[in-house]
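Removed: one protein chain of the complex. Kept in place: all other protein chains.
Chain nomenclature is as follows: A, B and C, assigned in order of appearance, with residue numbering initiated at 1 for each chain independently.
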Amino acid sequence: MSVQHQDGSRNVQNQDEQKHVQNPYLPSRAVILEVIQETKSETQDVKTFRLKLDAPFDYRPGQFVEFSVAGIGECTFGFASSPLIKDYMELTVKRTGYVTENIHMLSEGSTVWIRGPFGNSFPLEKMEGRDLFYVTGGLGLAPLRPMIDYVFDPAYRNRYGNIKMLMAARTPGDFIFSYDFEKWGKMPDTEFYQTIDSPAEGWDQFVGFPHTLIEKIPFDLEKTTAVLCGPPPMIKALSNAFVQYGLPPERIYTTLEMRMTCGVGKCGKCNIGHRYVCIDGPVFSMAELGEMPSEY
Amino acid sequence: MSAYEMRSNFGPLHVLTGNQVRDALEDVLQKFTVVAPVMADNKLVYDEVNDVSDIVLNDALPYKSPKDVVFPRVEDVMRFLENRVEEAQVIKPVLLVGAKPCDLAAMKVLDEVFTGEQGRYKDSFYSNRRDFLIIVGMNCREKKSGCFCEERGINPAFSQDCDGFLTLQDDGAVYEPLTEKGADLFSGATAASENSVSPGEETLVLNTSEAEVFTAMPWEKYAEGCIGCGTCTFICPTCHCFNLRDSEKKGIVTRTRVWDSCMYPKFTLHAGGHNPRTRKYERFRQRVLHKYLYIPENYGCTACTGCGRCIRSCPGGLNIRNTVLDIQRRLAEKREVHV
Amino acid sequence: MDYEMQSRRLAEIAAKLLEDETVEAVLGLRNNPEAGWPTPYCARTPQDAERLVWNEACYTNLAFYLTEMRGKTAIVAKPCDVRSIINLISENQLDRDNFIIIGIECEGKRKDGKPAPGCDACPSSIPGFWDIAIGADGSDTWCDLPMAQTGENVTQWAKKSTVEERFDRFLKEINQCILCYACRQACQGCYCVSCFMDRKATPWEQIDADTGSKIAFHLTRAMHLAGRCTDCGACEKVCSSGVNLKYIYKGLSEFVEETYGFKAGVNPEATPVMNRYEADDPQVAFLGGDCIVGI
Partner (left out) sequence: MSEQAEFINPAPSDPSTGASEEWTPRIIAFLCNWCSYAGADLAGTSRIQYPPSIRVIRVPCSGRVNPQYIIKALADGADGVMVSGCHPGDCHYLEGNYYARRRFAVLKRLLSLAGFHPDRVQFTWVSASEGAKFAEVVSTVTEKIRVLGPSELGGRDGA
């Protein structure tokens, strides 16, 4: 299992990783096993790709991968499937640019290239014994899914307390992984909520932005660690709301997205202050983010 | 052990006459691909040499930095074959002659970033080229307008960060081998080495934190005049941001590494359309702080060598040295008030 | 040319404008010994006005900066700056009520000991358009100095040369290009918020710096500048690689003038030449047509 940097600091380093001899830029081959259409809204712009890798692949929840299509280019995606699944891995891709558009055209059996895993991960050990509060917006559910599935795994479930999940999306059709919702909602000691931006026909759950809703979901301030993921404005509003509510910023975690090229802290693109999102992140606590310039 | 104690372990000094320098260059030209300062279109640049008479060894600082010997503007790094990828790694040995102390210092920064222990990952593409590079440094006796290497703690007369150092004198030169690779490149009458040169003191540094300078300084004023052309980053000896791109030729997809520049808005543009740095002053701030704050924090060395290239070539007249001096002054004032 | 008198009068005028609060800023050039040549400067107080300079190295085209100014501005403009300003007004990029032109007579600038790019072809020492005049002797009247006008006539050259010669010249220039886009950034005509080379979702975007990308960039840029280039030479002045492609833009200007009778930077009211058509436009360039274009 690859090394983690729980607090994002450079000093906590694993000897193995320091002596990284293999060329980190060389990708390995993978084949698409299945393409899953996620969103049911009109644009249908989110698909999940299930990949079979040539070489065994180990990662921790929160890490990301560089995904390339030869001749098109490379893109960064967070893992979207549980690391405990060894047969395949999944990546969720929204069609938004040149590369992702081409990725969306791929079908079963296509060859793609993968390098990674890169980045730190959610501090799972540090969270042991605590209640967890997941809040996600739209595609932000994807990088959190490995952690959700990991924690729900019978082997690890007893290490964590109660779980609250608040999933947000623009419209009912925009939820990704909706086929998992029933399973998650039935888990013991778990509360599962959904919200959409504006009212829709036949919708009986929350309506409104997540930061306006956390007051309606009672949680234990002392015992809870919050994990957020979503678009930058949502993260900013939501973390403010949590902090105002009394949750210390050290116990709010989020995962950032930045434009990236190399994934190994060289290309300079994901630089926020002296930190590189690709090696110091992508998981940061709000306390760490508070010290960094707000260029994200 | 300080690097300076290691001097002279690789042989004595060689005192060379002008003709001997020529002959030695003639000799190395047979063995290596030589990159040296040459005139091209009225500008002195580091470029590949075909004829010894083209080499210009004098006090002028070449217009562009020699970084593209190890980090080319465009380089093929790998290609996709049917079931695997292949790395481009057959590289000819290159001898860089006449690199000025500021450029040697820059090479050290690049080494640190790409292959250093602090960097966690080793950049193989860079180290492939770096391992095949021999550098012969050369002294610099003339301070150009905009040069401030001494404020950055660089001694223009000598540098340890190379395989051998050529000190030009009025009649001929003195060559000092500094590593095994540079041991017998030039030879002449031998002499004992004098351990008199020492590096200067770095005065132009920022001892501060991001929170203190990020919004408190008048960045918009510093960046006034910027046209966003990125010239500063392209001729900078330490700028190393890059992009990886695929191109297809004759059915084979090759991945290329090309320089990128933080002075372009597109540099940080997310696929989703969000851009963390949309304004020119924000990008200039990134460039200054990356050199003077972020790299020092991560790698322990300031990534500006005081070569003054960006100052001389900026169409908008932006000045990194004055910017840092002004920040220093403002910080000092602020701290005084607090005391 | 009396640079000293001109500078003195420029400082006086700028100080006065700022003192009266007629303008918020005076856009000009200041001495920059570190850079080695005068660089753009924005004077905002009457004291700042002292720093404005005017000498034979003041070759920067300031028109581009005018589009970024907020508030009322005075701009120190030589003939090529004014041509650019006229072009920008005709394309609705500048509001004429928002700035004052301090026209300054200029007989050509020098860069690195040679005439600056564009200056050898400059048709007149007098700006085409001004609010306040500074003549060559520092007075408020123009001296109308004789101009050398030794610039290359690109059409003539092209007609005499072979296709191979033209291709070689073009390739020689673009081979030096590193696609840094400094020419685009400095150009008065390149004000697009998102350049065709920078678009996110298209494969047009090529920064591989291979020959195909360079051809695509430079020719498309030239195409976009057809009938809009004011021959100020900013593209060549800022190029760090010494790429001289102004001859292409100039050749197109000559063509547009000869075929459609349009010259950029003359009339601020004119509709840009590529934005209109005549029903009886010459049928050049067409198969079987009168192919005067095919040089």
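We adopt the following convention: contacts are C-beta pairs under 8 Å (C-beta built on N, C-alpha and C of every residue); 3 or more make two chains touch, one makes a residue touch a chain.
Just so it is clear, the model here is predicted, and its values are computed rather than measured.
Interchain touches from the omitted chain, evaluated on the whole complex, reach B, C. Of C:67, C:98, C:194 or C:283, it is C:283 that touches the chain left out of the display. Only one of B:55, B:94, B:185 or B:204 touches the absent chain when the whole complex is considered: B:94.
Across the entire complex, the residue among C:127, C:251 or C:265 in touch with the chain not shown is C:251. Touching residues on chain C toward the chain that is not drawn are 154, 158, 163-171, 196, 204, 211-213, 215-216, 219-220, 222-223, 226-227, 247-248, 251-252, 255-256, 259-260, 273-274, 277-279, 281-288, 291, 293-295.
Those residues of chain B that touch the chain absent from the view are 33, 35, 45-48, 68-70, 72, 75-77, 79, 86, 88-92, 94, 128-129, 248-252.
The rule is short, and it goes like this: only the chains that are shown with their structure count from here on.
Ranking every chain by how far its Cα centroid lies from the centroid of chain B, the top place goes to A. Remark: among chain pairs A-B and B-C, A-B carries the greater number of C-beta contacts.
Residues of chain A in contact with two or more other chains: 96-97.
Those residues of chain C in touch with two or more other chains are numbered 200. Every residue of chain A that touches chain B in the complex is listed here, in rising order: 10, 13, 17-18, 20-21, 23-27, 29, 54, 68, 70-75, 94, 96-97, 99-100, 113, 231-232, 257-259, 261-262, 264-269, 271-274, 279, 291-293, 295-296.
If you check the complex, the residues on chain B that touch chain C are 40-43, 63-64, 73-74, 145-146, 224-225, 227-231, 234-235, 243, 245, 247, 256, 258-261, 264-266, 269, 271, 273, 308, 311-317, 319, 321-322. Contacts from chain C toward chain B in the complex involve residues 30, 32-36, 38-42, 60, 64-65, 112, 176, 178, 180-182, 185-186, 198, 200, 207-210, 237-238, 240, 242.
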